[in-house]
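Apart from one protein chain that is not included, each protein chain of the complex appears where it belongs.
Coming up: chain A.
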Amino acid sequence: MTILRAQGISKRYGGLLALSEVDVTVEDNEFVALIGPNGAGKSTLLNVLTGLASPTTGTIELAGQPVTKASTHARIRAGLGRTFQHGRLFDRLSVLENVMVGAANRPGRSEAQLEAAARESLARMGLAHLAPLPVSSLTYGNRRMVELTRALAGGPRVLLLDEPAAGLNSGEVEDLMARLRAIRAEHRLAVVLIEHNMGMVMRLAERIAVLNFGRKIAEGTPAAIQTDPAVLEAYLGSGSSYAAR
(Lines give C-alpha, C1' and ligand atoms only; values in the text may rest on other atoms or scores of the structure.)
Protein backbone atom coordinates (compact mmCIF):
# COMPACT_ATOMS: atom_id res chain seq x y z
CA MET A 1 0.00 0.00 0.00
CA THR A 2 1.07 3.57 -0.58
CA ILE A 3 1.95 5.28 2.68
CA LEU A 4 2.89 8.70 1.29
CA ARG A 5 1.64 10.15 -1.97
CA ALA A 6 2.39 13.68 -3.18
CA GLN A 7 0.97 14.65 -6.54
CA GLY A 8 1.64 17.65 -8.75
CA ILE A 9 3.57 19.51 -6.05
CA SER A 10 4.69 22.99 -7.11
CA LYS A 11 6.19 25.60 -4.83
CA ARG A 12 6.77 29.16 -5.94
CA TYR A 13 8.78 31.70 -3.95
CA GLY A 14 8.12 35.01 -5.72
CA GLY A 15 9.62 34.62 -9.17
CA LEU A 16 11.42 31.39 -8.30
CA LEU A 17 9.75 28.08 -9.04
CA ALA A 18 11.43 25.88 -6.43
CA LEU A 19 9.34 22.81 -7.26
CA SER A 20 7.44 22.15 -10.45
CA GLU A 21 4.81 19.42 -10.77
CA VAL A 22 6.71 16.88 -8.67
CA ASP A 23 5.06 13.51 -7.95
CA VAL A 24 6.41 11.35 -5.13
CA THR A 25 4.96 8.08 -3.90
CA VAL A 26 6.39 5.96 -1.12
CA GLU A 27 5.17 2.44 -0.53
CA ASP A 28 4.89 0.92 2.93
CA ASN A 29 8.27 -0.34 4.14
CA GLU A 30 10.10 1.03 1.10
CA PHE A 31 13.49 2.79 1.06
CA VAL A 32 13.46 5.72 -1.36
CA ALA A 33 16.34 8.13 -1.95
CA LEU A 34 15.88 11.64 -3.22
CA ILE A 35 18.97 13.04 -4.88
CA GLY A 36 19.89 16.02 -7.00
CA PRO A 37 22.44 18.85 -7.22
CA ASN A 38 22.43 21.66 -4.67
CA GLY A 39 19.38 23.88 -5.07
CA ALA A 40 17.41 21.16 -6.86
CA GLY A 41 14.51 21.53 -4.41
CA LYS A 42 15.06 18.48 -2.18
CA SER A 43 14.79 20.27 1.14
CA THR A 44 11.88 22.37 -0.16
CA LEU A 45 10.09 19.12 -0.99
CA LEU A 46 10.70 17.81 2.55
CA ASN A 47 9.38 21.09 3.96
CA VAL A 48 6.23 20.77 1.87
CA LEU A 49 5.76 17.13 2.87
CA THR A 50 6.13 17.97 6.57
CA GLY A 51 3.93 21.07 6.46
CA LEU A 52 6.66 23.62 7.17
CA ALA A 53 5.85 25.14 3.77
CA SER A 54 2.54 24.91 1.96
CA PRO A 55 2.62 23.92 -1.70
CA THR A 56 1.45 26.41 -4.34
CA THR A 57 -0.31 23.53 -6.09
CA GLY A 58 -0.61 19.81 -5.48
CA THR A 59 -1.98 17.38 -2.93
CA ILE A 60 -0.42 15.20 -0.24
CA GLU A 61 -1.85 12.02 1.25
CA LEU A 62 -0.51 10.21 4.29
CA ALA A 63 -1.75 6.62 4.74
CA GLY A 64 -4.65 7.39 2.44
CA GLN A 65 -5.73 10.54 4.31
CA PRO A 66 -5.40 13.99 2.71
CA VAL A 67 -2.96 16.14 4.74
CA THR A 68 -2.24 18.94 2.25
CA LYS A 69 -3.61 21.55 4.68
CA ALA A 70 -2.76 19.73 7.91
CA SER A 71 -0.40 21.27 10.46
CA THR A 72 3.04 19.80 11.02
CA HIS A 73 2.18 18.27 14.39
CA ALA A 74 -0.96 16.64 12.96
CA ARG A 75 1.13 15.00 10.22
CA ILE A 76 3.66 13.77 12.77
CA ARG A 77 0.83 12.28 14.85
CA ALA A 78 -0.49 10.63 11.68
CA GLY A 79 2.78 8.78 11.18
CA LEU A 80 5.38 11.09 9.67
CA GLY A 81 8.86 11.57 11.14
CA ARG A 82 11.73 13.80 10.11
CA THR A 83 15.30 14.71 10.99
CA PHE A 84 16.98 17.96 9.97
CA GLN A 85 20.03 18.71 7.90
CA HIS A 86 22.16 19.84 10.83
CA GLY A 87 20.47 18.05 13.70
CA ARG A 88 18.08 20.05 15.85
CA LEU A 89 17.88 18.96 19.48
CA PHE A 90 16.29 20.64 22.49
CA ASP A 91 19.42 22.03 24.09
CA ARG A 92 18.09 22.53 27.61
CA LEU A 93 16.84 18.96 27.89
CA SER A 94 18.93 15.87 28.51
CA VAL A 95 19.38 13.16 25.89
CA LEU A 96 16.75 11.03 27.64
CA GLU A 97 14.29 13.93 27.83
CA ASN A 98 14.79 14.70 24.14
CA VAL A 99 13.84 11.14 23.26
CA MET A 100 10.93 11.25 25.75
CA VAL A 101 9.57 14.28 23.88
CA GLY A 102 9.61 12.15 20.74
CA ALA A 103 8.03 9.17 22.50
CA ALA A 104 5.16 11.35 23.76
CA ASN A 105 3.92 11.49 20.16
CA ARG A 106 2.29 8.11 20.75
CA PRO A 107 -0.75 8.85 22.93
CA GLY A 108 -1.88 7.24 26.16
CA ARG A 109 1.45 6.61 27.83
CA SER A 110 2.23 7.33 31.47
CA GLU A 111 5.43 9.17 32.42
CA ALA A 112 7.01 5.88 33.50
CA GLN A 113 6.08 4.25 30.19
CA LEU A 114 7.47 7.25 28.30
CA GLU A 115 10.77 6.95 30.12
CA ALA A 116 10.95 3.19 29.58
CA ALA A 117 10.16 3.60 25.89
CA ALA A 118 12.79 6.33 25.50
CA ARG A 119 15.43 4.25 27.28
CA GLU A 120 14.61 1.28 25.07
CA SER A 121 14.89 3.42 21.93
CA LEU A 122 18.28 4.70 23.08
CA ALA A 123 19.46 1.18 23.90
CA ARG A 124 18.48 -0.09 20.46
CA MET A 125 20.58 2.64 18.89
CA GLY A 126 23.50 1.82 21.18
CA LEU A 127 23.17 5.16 22.96
CA ALA A 128 21.95 4.02 26.40
CA HIS A 129 25.07 5.40 28.09
CA LEU A 130 24.27 8.93 26.85
CA ALA A 131 20.81 9.07 28.48
CA PRO A 132 21.57 11.36 31.46
CA LEU A 133 23.86 13.77 29.58
CA PRO A 134 22.95 17.29 28.56
CA VAL A 135 22.83 17.37 24.77
CA SER A 136 25.36 20.22 24.75
CA SER A 137 28.02 17.68 25.74
CA LEU A 138 27.44 15.43 22.70
CA THR A 139 29.70 15.11 19.69
CA TYR A 140 28.22 16.20 16.35
CA GLY A 141 27.80 12.59 15.27
CA ASN A 142 26.02 11.64 18.50
CA ARG A 143 23.74 14.68 18.26
CA ARG A 144 22.51 13.43 14.92
CA MET A 145 22.05 9.89 16.22
CA VAL A 146 20.04 11.21 19.18
CA GLU A 147 17.88 13.21 16.78
CA LEU A 148 17.28 10.05 14.73
CA THR A 149 16.40 8.17 17.93
CA ARG A 150 13.96 10.92 18.92
CA ALA A 151 12.24 10.69 15.53
CA LEU A 152 12.04 6.89 15.77
CA ALA A 153 10.62 7.04 19.31
CA GLY A 154 7.55 8.75 17.85
CA GLY A 155 6.73 5.57 15.96
CA PRO A 156 6.70 6.96 12.41
CA ARG A 157 5.49 4.97 9.42
CA VAL A 158 7.48 7.17 7.07
CA LEU A 159 10.78 8.65 8.17
CA LEU A 160 12.23 11.56 6.18
CA LEU A 161 15.99 11.96 6.64
CA ASP A 162 17.58 15.20 5.45
CA GLU A 163 21.25 14.50 4.72
CA PRO A 164 21.85 12.37 7.82
CA ALA A 165 25.47 11.65 6.82
CA ALA A 166 26.49 15.30 6.29
CA GLY A 167 29.36 16.19 8.59
CA LEU A 168 29.90 12.62 9.80
CA ASN A 169 33.28 10.92 9.47
CA SER A 170 33.54 7.71 7.46
CA GLY A 171 33.32 5.47 10.53
CA GLU A 172 30.17 7.29 11.65
CA VAL A 173 28.66 6.95 8.16
CA GLU A 174 29.26 3.18 8.25
CA ASP A 175 27.66 3.07 11.70
CA LEU A 176 24.70 5.13 10.48
CA MET A 177 24.16 2.76 7.54
CA ALA A 178 24.25 -0.27 9.83
CA ARG A 179 21.75 1.42 12.15
CA LEU A 180 19.41 2.27 9.28
CA ARG A 181 19.49 -1.34 8.10
CA ALA A 182 18.81 -2.57 11.62
CA ILE A 183 15.94 -0.10 12.05
CA ARG A 184 14.29 -1.35 8.91
CA ALA A 185 14.72 -4.94 10.01
CA GLU A 186 13.05 -4.18 13.36
CA HIS A 187 10.31 -1.71 12.45
CA ARG A 188 7.86 -1.69 9.60
CA LEU A 189 8.90 1.69 8.32
CA ALA A 190 9.37 3.49 5.02
CA VAL A 191 12.39 5.79 4.66
CA VAL A 192 12.88 8.77 2.37
CA LEU A 193 16.55 9.68 2.32
CA ILE A 194 18.02 12.91 0.99
CA GLU A 195 21.75 12.43 0.71
CA HIS A 196 24.79 13.60 -1.24
CA ASN A 197 26.86 10.58 -0.23
CA MET A 198 26.27 8.49 -3.39
CA GLY A 199 27.91 5.37 -1.98
CA MET A 200 25.38 5.38 0.83
CA VAL A 201 22.45 6.10 -1.50
CA MET A 202 23.35 3.34 -3.95
CA ARG A 203 23.85 0.76 -1.21
CA LEU A 204 20.68 1.52 0.78
CA ALA A 205 18.01 2.75 -1.62
CA GLU A 206 15.56 0.48 -3.40
CA ARG A 207 14.36 3.31 -5.59
CA ILE A 208 15.89 6.68 -6.40
CA ALA A 209 14.16 9.85 -7.54
CA VAL A 210 16.32 12.60 -9.04
CA LEU A 211 15.41 16.27 -8.83
CA ASN A 212 17.00 19.07 -10.84
CA PHE A 213 15.85 22.71 -10.94
CA GLY A 214 12.65 21.75 -9.12
CA ARG A 215 11.65 19.01 -11.57
CA LYS A 216 11.82 15.27 -11.21
CA ILE A 217 14.06 14.24 -14.10
CA ALA A 218 14.40 10.52 -13.39
CA GLU A 219 13.20 7.75 -11.14
CA GLY A 220 14.22 4.10 -10.92
CA THR A 221 16.47 1.51 -9.36
CA PRO A 222 20.00 2.51 -8.37
CA ALA A 223 21.39 0.63 -11.38
CA ALA A 224 19.06 2.39 -13.81
CA ILE A 225 19.75 5.84 -12.30
CA GLN A 226 23.53 5.39 -12.60
CA THR A 227 23.26 5.10 -16.40
CA ASP A 228 20.36 7.52 -16.97
CA PRO A 229 21.48 10.16 -19.50
CA ALA A 230 19.34 12.92 -17.92
CA VAL A 231 20.92 12.26 -14.52
CA LEU A 232 24.43 12.24 -15.94
CA GLU A 233 23.73 15.55 -17.64
CA ALA A 234 22.36 17.08 -14.43
CA TYR A 235 25.42 16.07 -12.43
CA LEU A 236 28.15 16.48 -15.05
CA GLY A 237 26.61 18.96 -17.52
CA SER A 238 25.87 18.03 -21.12
CA GLY A 239 28.73 17.10 -23.41
CA SER A 240 28.67 20.36 -25.33
CA SER A 241 28.41 22.77 -22.39
CA TYR A 242 31.03 20.75 -20.48
CA ALA A 243 33.43 21.08 -23.42
CA ALA A 244 32.68 24.77 -23.84
CA ARG A 245 33.94 25.65 -20.34
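Definition applied: a contact is a pair of C-beta atoms (placed from the backbone, for glycine too) under 8 Å apart; a residue touches a chain by one contact, two chains touch by 3 or more; residues count from 1.
We take it that contacts and distances are computed from a predicted model.
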item	value
Which of "ABC transporter permease", "Translesion error-prone DNA polymerase V autoproteolytic subunit", "PTS system mannose/fructose/sorbose family IID component" or "ComF family protein" matches, in UniProt, the chain that is not displayed	"ABC transporter permease"
Absent-chain contact - pick from A:L93, A:M177 or A:I217	A:L93
Of A:L17, A:A63 or A:A104, the residue in touch with the unshown chain	A:A104
Chain not shown, touching residues in chain A	50-52, 71-73, 76-77, 81-82, 84, 88-94, 96-97, 100-102, 104-105, 111, 114-115, 129-130, 132-134, 137, 150-151, 154
